[in-house]
Structure formats: structure tokens, C-alpha cells
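Worksheet for the structure shown next.
Only a part of the assembly is drawn; its chains keep their places, and the rest are absent.
Letters are used for the chains, namely A and B, taken in the order the chains are written, and counting of residues starts over at 1 for each.
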Amino acid sequence: MKSYREELWFEVPSRRGFINITPEVERSLSSSGVSEGLCLVNAMHITASVFINDNESGLHADYEKWLEELAPHEPISQYKHNLTGEDNGDAHLKRQVMGREVVVAITEGRLDFGPWEQIFYGEFDGRRKKRVLVKIIGE
Amino acid sequence: MKSYREELWFEVPSRRGFINITPEVERSLSSSGVSEGLCLVNAMHITASVFINDNESGLHADYEKWLEELAPHEPISQYKHNLTGEDNGDAHLKRQVMGREVVVAITEGRLDFGPWEQIFYGEFDGRRKKRVLVKIIGE
């Protein structure tokens, strides 16, 4: 069994945003030399998500609006977590809706995707460098 | 290490619906010959989910009602994604709540489930054939 590990670093210049990280994950897979196995991609930070959905800017605007309705950033005082001096209580909630990780099948050396699947990094407390972990096992 | 891949096809005749796909996944596991490992089951489409919960019709009606409250289908104009000509913006949101995938342990040749766990395909934009991927690795 082979295993491969790589950290991917991203910096979203605003508080929230989505980045298509599929090309980076494909490069990790290529480096791994694995042709059959599983690829875990997870946010290493607890105010960010990794998820699979459509690479369509209107949809990303819909996610932004919807997540703000489900867990508004303001007023900051509505979250007990923010009593610690943070202002990112909402980000910890938004991340639960969108998820921490995806596991993708590897088949014949490729990410085994349906026709529209792309991997995104979802940032809910940005303006600093944060990491995604890629771990691949297989052979 | 063994690996096994199978696509399962489903067609839900209405826009939304839930299908218990546990028997199909069990058949895939049997075909794989794997007795210890992991089984990934994921929707290959981004307006559908694979999730584990109870095989109880009242609960499925509760999910339907709840997801419509969280991300209503109509008015279609509320989603920027629908400006592309689609009418499935809500389906991309519902799928994030219910999840893309499950990873199930395989122990002694069986899906290693708790007493009530069953695997469901959740369709949020149906009336056409769509796919689920089963990928099994282990030995």
C-alpha cells in the first residue's frame, strides 16, 4: 500500500469565499503515483470547508446568501464563542453545513468524478493563510 | 490491497425522493471480495445526496418538509444559479445539508452498521437517470 500526504495553502483576501482546488488535488494525485485507492481532502481549520459541487459563480453567490441566512455573521454578540475575543462564531456553524472533508475514489489514476463534480475550499474566516490536507492511500 | 468499483443507476420519477440503496451496496461488497476495508458511496451528481439514516417513511416526509423550509424550490428566481436556465438552485443547497457521501467500515465481509443504519440515495432534481459510485478498498 502506498500513502501520500500534501498540504495545500490558500489565502482568501476577504472574510468569505470559495476556491476551486481541483487542479491542486489532481497534481497531488499525480505526485502520489496511486492508481486505485481513496483520496481524503479536508480543511485543517475549523472555520473552513472542503466540499464538492458545481463550478458556477451564481451558485456560489447563492451559498453565500443562504449561509448568511442560516448563521449570520452579525450581530457578533449573538454567539457565545465570540466572548473569547473571536468574531468568527458564525464561521464554525457555516462550516458544519458545508462539511469538513470529501473522500474521492481514485480509479485508473484519476479522481473518479461525475460530470460536474469539482472540489472547493470554502472559507468563512479568511484574510490569512490556511491549509487543506490531501491524504491518498492505495496502490 | 484489493479495489472494486461499481456504478449504481437510479431514476426517481418525481423531483425529489429517497431510495434505500443498502441492498445494492451490499451486493457490490459481495462482488468485491473484500472482508476488511472501507466502502465509499457517493452521489456522482451535485443535486443528489448519499446519507445514512432510518428507513422510516414518516422521517423521510419530515426531511422533505424541512429541506423545503431551509432551501425552498420556489420562487425559482431567488437563486442566481437559476439565471443559467436551470431551475435546480435549491437542489444544490439541499444536497449540502444531507451530504454527498458516506464511508462505511467493512468488517468480516459485511457493512459494519449500527442497529438502524441504512444507506439512502436522496434525489433533489430527479426525473432522469443518475448515478451513485461505490468504491471499495481493503483485502
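To be clear about the criterion, a residue touches a chain if its C-beta (ideal position, glycine included) is under 8 Å from a C-beta of that chain, and two chains touch if they have at least 3 such contacts.
Keep in mind that what you see is a predicted model, and the values were worked out from it rather than measured.
*Asks:* How many subunits, all of the same sequence, make up the entire complex in this structure file, 2 of them being shown?
*Replies:* Every protein chain is the same sequence, and there are 3 of them overall.
We adopt the following convention: only the chains that are shown with their structure count from here on.
*Asks:* Subunit A to subunit B: how many Å between their CA centres?
*Replies:* Result: the chain centres lie 20 Å from each other.
*Asks:* Hey, which residues of subunit A end up touching subunit B in the complex?
*Replies:* 1, 36-38, 51-54, 56, 58-59, 61-63, 66, 70, 97-99, 102-105, 107, 112-117, 137-139
*Asks:* Can you check the complex and tell me which residues of subunit B touch subunit A?
*Replies:* Counting only subunit B, the residues touching subunit A are 1, 3, 5, 38, 40, 42-46, 70-71, 79-84, 89, 92-93, 95-97, 99-101, 103, 131, 133, 135, 137.
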